[in-house]
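A single protein chain has been omitted from the complex, and every remaining protein chain is retained in its original position.
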Amino acid sequence: MTRVERAGNHPARRMGSGKRFAVGLSVAVVCAAVFTAGAGNLYQYTPEELTGPEQPIQFNHQIHAGATKDGNLGIPCLYCHGPAERGWNATVPAVSVCMGCHQYIKQGRTPGSEQEIAKIHEYYDKNESIPWVRIHHLPDYVQFKHMRHVQAGVQCQECHGPIQDLKRVYLVPQTRYTKRSFFLPTAKLEMGWCMECHLQRGATDDCVACHY
Amino acid sequence: MPEIDRRDFLKIAGLTAGAAAVACKEPVHNIFPYVHQPEEVTPGIATYYNSMCRECPSGCGIRVKTREGRPIKIDGNPDHPLSQGRLCVRGEVGHMRTYDSARFAGPMKRGADKALVSTTWDEAQSLFVEQLKKAAGKAVFLGGLETGTLDALLEQVLPAIGAKHRLRFEPYAYESLRTANQLVFGTEAIPQFKLGSADVLVAFGTDFVETWLSPLSNQLGFSQARSEGRGYAVFVGPRLGLSAANADQWLAPNPGTEVLVALALASEVAKRKPGVPESLKALLAKYTPSSVAEKTGISAIAFERIGARIANADAPLALPPGVEVQGTNAARFTAAVQILNVVSGAIGRTVVFGPDHNLGKLARFQELSELAGKMRGGEVGLLMVHGSNPAYSAPQVGLADALRTGNVFTVSFASAPDETAELADLILPDHTAFESWGDAEPVRGVRTLQQPTVRPLFDTRATADVLLDAARALGATVPAGSFRDQLVAAWGGRPSFDAALGKGGEWKDVAPANVSVASGVGAIDFEPSPLAGNASDPVLVVYPSHHLYDGRLTRVNVLHEIPDPVTKTMWGSYAELHPETAAVLDIDLGDVITISTDGGQVTVPAFPHNAIRPGVIALQAGRGGLPKDPNAPMEPHSYWRRNVVGVNAFSLIPGKLDAQSGALAWLSTHASVANTKGRAPVIRAQLTFDQEGRNFGAAMTVEEMEKHGPALPGGAGEAEAEHPEHEKPEHRAQPLPKQGDAEHLETKQYDPAADAHPDSPYRWGMSIDQDACTGCNACMAACITENNIAVVGPENIRIGREMHWLRVERYVEVADEHEVDVRHTPLACQHCGAAPCESVCPALATYHSKEGLNVMIENRCIGTRFCSNNCPYKARRFNHWSYDWYVPEPENWSLNPDVMVRAKGVMEKCTFCVQRINGARDVARKEKRTIRDGEVVTACQQACPSNAIVFGNLRDPEAAVTKLRVDRRAYRVLEHLYTRPATSYLMNVRRVEEA
Partner (left out) sequence: MAAITEPIPTHPDQINDDILRVLEPPTPIYVLMVLFFATLVGLGLVAFLYQTYWGLGVTGLTHPVMWGVYITTFVFWVGIAHAGTLISAILFLFRAKWRNAVNRGAEAMTVFAVLIAAMFPLIHIGRVYKFYFMIPYPNQRGVWPNFKSPLVWDLFAINTYMLVSIMFFYVGLIPDLAAARDRVRDWRRYLYRALCLGWRGSSEQWRHWSRTVLHLSGLSTPLVLSVHSVVSWDFATSMVPGWHTTIFAPYFVAGAIFSGIGMVITVLVPVRKAFHLEGYLRKEHFDNMGKLILLTSSVVGYSYGMEYFMAWYSANPYEQMSFWWRGFGYHWTSTWIMISCNVVSPLPLWFKWCRTNPLWLWVTSIFINIGMWFERYVIIMTGLSHEYDPAAWGYYVPSVTELTILAASFGLFLTMFTIFLRLAPVVALQEVKELWYEDRAHAHGGGHH
């Protein structure tokens, strides 16, 4: 009643401002969404991770495990990582295992290999362990058992990538987009990444299978 | 969860200790492979070794679980006759003494300023030799119970190094028993007391479940003799201790007059039983119930009833007195008990000579005090102390003062600091039991081998080798080679040695020997033990600690944190006295009182409770040892590392001896008690022993049990499944426990096997027999070591923050001359089918697994703690701090790599040992089958010395647990809340004395 006297300005302007605001807001929201999704994907891999850390001995998986047709030795994984099929850990072989061959093979094909092989002898003679740097590392609250997966016929490469062709080991990046997570990306050795495979193969999805 | 990545370290790290330091630090994770990998070891797979437990002289066989060369779990050796695959609370945590962070890192000697400084072995060895030379034959070797080959070797070596005199000192040396047997049977041997075949048991202050003789096999036999309501036990003594709590009748005569009770019972039995030797008849005629009733304060009728029981029994057994009731008449008292055994016909039936306990060589307490005298007299030049701690456990003899005089050069072989080592001039640390070789024959015919299960953590040497080298240095002729070589030789060379090693030893039956009553027994005059001090004061009763034995385990935190089985107190000493006595002395719970005798004086908080006779004040021996690590860093939970916990009750016992046996008279004086009006917290796990009629611990009489007939066949699952509810009003044999004054609270029927996924072959469940349970806490110790449960220390426990997944609740219904009804309820997560905790967790951190487990995913937990509030069993525990921050190296090496270490802010609880379930599944899957019954054994079940716990699959109708669930004694705790618990209990059986 009393308010009618009060003057107001033209409706059209206000409408316009409202539209602009709405458009701006929606654009901002979309950008934010895209960014978070992207970030979730990108933060995973530092360049260091993509080359793998410097190891005490430059062990070359390609020469040892690579395909024989390419002139490599093609040693089966389980020859050195035997416990993978009967134990929790694939384990790095004992120095004595390396020495099994390398007490005879002192000179490799690649340049500089003799120094590297010499290191093995050095450690062995000093009766010292080789401080390999760990790459595939799960947190304390994940109980991962290699044997269950090997026995189920999972290939090493499915988790470790084309390890037989790596000159230096690193966590080969792989990202999956899983339905359960509304197509959010999950990186290798993350839970979603494990679960994706578990569900596809009808393996257990019980939390307590891995967390205890 | 925790940033300190201990598990990976344990799983991957090799044996190099140097590696250890590096590998458990973030962020670089290293993998240290073996250089030469032992063929039996695969990283990530546990290796088991048979060995022998050295936490007390009973020498049980153990099976040590090691991961990457580190013992992480101790269990009984199933093949061993003494342990039969079970283990006691002390044995379960024995390896923690090896992982003691404050052990001697190497040899030490007195420096210029009389302070201990570390030195090298060469230097120490030479110093030792030179001192031996100086001592010139005046050396004394004060050992503990060195056994088997070591014992034999010492016999050879000690003379060679001029130690003519040798003592084997143990605080509980059974002198009185040996002398009594000498008096009654003419032999010093300590026979087998076969509790397993005794249908009526009378114990005279014998703590047969705690420490007496061979506690583990005692308990095995005890529970076996009492299965399904059989057996009857009477306890005579001032205290309703753990053993007494498991008896059915408790006579508490005036302290000192227990001997008369034994004689009165004997005379009652003699009246009723034929074939009693005349000499005894005459003797016993003097001790009719009526004649002793007034002196002992026990009604004559009680004697007659019990006497009748014994007389009518097939295999009665009277147990010789334990230390807590042996006074200056110890030997004669024990003789009286043996006489009771004679007249009741127990000798040869339940008391078997022949396969004797090998404790005969132990020194009598008298000899120790004589030694102290010699030392003061300067007759001793050098004292070697090994495997015993007399400065702590025998303060009466004044050994400490004698050492302080300084004219004795003392060499200690202790591997960790103790009171005697504190006084030593030279410390040559020995390996701990888990690092060293050895063997023993605790019972004749049972030869047990002990092998190292971890490489020595510190720069220690086997004492035998030290002595051998010393002898060689002195030019004496001693056997060549190391102690291990001697050992191998003693076991007949490699092949047989290795065979024995695999088995854990070798055992053969020893023919029982016949004994006859010696003449002159009738001549013994039996007198009550006189008590010094003011008669109006309470009588001082000092009793051995169930957890710490004689104090040798005082450095194991876990044992301080497990509640005492009787008082449910932790972390310290508490003066126990009856509320009446407390009222008379004007003492309240938690008042700080001073107790003084001729022996000494201590100041402790008072703990009045009903499980003790009026006019008595009791203290537990074995507490109040040296602080674990006085230099421990200041941290929220390092209080108990830096400070003394409790008081040394040994110091209160005056040095009176029993003339005949030379034993220390433990029960020999009144103690004057003064209330300092100070207050101290009484750290308790349980605030009340009254269960308000809520039937956590339920019971039924033998008659009721018979009424319900035998257990139902088949699984409850099927039984429930085929009839709908309305068709089976009370088809279940077992009675539903009445819930206090709420009988009207309806208990719904349900199918326990249904609480799992339809496709799952399993629904895990547990059954706990409360009648078998003695409340000995072995299960708690096992659970703690298996599941990495944190020690939180007194500051937290005081306000109730203990982390035990499994607790043993104690409820006292009746405890008097007519009946003892004390109920022990081991309570862990019940893995309810309709778990109240699951529905309230916002993060879905706890849920019901497909196999019916109530699962807790700690790393998903955000710590709203609603689950704990909503759990009617209060089985959940919360990590108020990051307890793993306060575990120093190398104590964390004992952690189980298969179970995560929980960080602060998360809830945790019993998992039914899911790591073991999954382990069994790995095997089953590989063999393409389901898990068999008995394949999964939880840690508590594995430890339980009375086989009270059974675990299994409720969906398997043939499984033991399924059958037990519908046993006539079966019931579920708080079942009327309809939580559908997976754990069912078997009721206590009240063996009510027919009135």
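Order as written gives the chain letters A and B; numbering starts at 1 within each chain.
The rule is simple: a residue touches a chain if its C-beta (ideal position, glycine included) is under 8 Å from a C-beta of that chain, and two chains touch if they have at least 3 such contacts.
The structure displayed is predicted, hence computed values, not measured ones.
The residue touching the chain not shown here, chosen from B:F222, B:W250, B:W764 or B:W881, is B:W881. The missing chain, though absent from the display, is touched by one residue of B:V352, B:L827 or B:V989; that residue is B:L827.
Check B:K374, B:R444, B:R472 or B:R865 against the missing chain and you find that the one touching it is B:R865.
Only one of the listed residues, B:S436, B:Q486, B:S668 or B:N796, touches the absent chain: B:N796. Although one chain is not displayed, its contacts with chain B can still be listed: residues 636, 685-688, 690-694, 696, 739-742, 744-745, 796, 799-802, 807, 809-811, 825, 827, 836, 839-845, 847, 860-866, 868-870, 872-874, 877-882, 904-907, 974, 977.
As for the chain not pictured, it touches chain A at residues 1-4, 6-9, 11, 14, 17, 40, 178, 180-182, 184-187, 190-193, 195.
Keep this in mind: only the chains that are shown with their structure count from here on.
Rounded to whole angstrom, the centroid-to-centroid distance between chain A and chain B, based on C-alpha atoms, equals 49 Å. Of all residues in chain B, only 1-2, 5-8, 11-12, 14, 16, 19, 22, 28-37, 42-45, 847, 849-851, 853, 855, 857-860, 898-901, 911, 914-915, 918, 922, 925-926 touch chain A in the complex they form. Interface of chain A with chain B (complex): residues 83, 86-89, 91-97, 123-124, 127-134, 137, 139-141, 143, 145, 147-148, 151, 206-209, 211-212.
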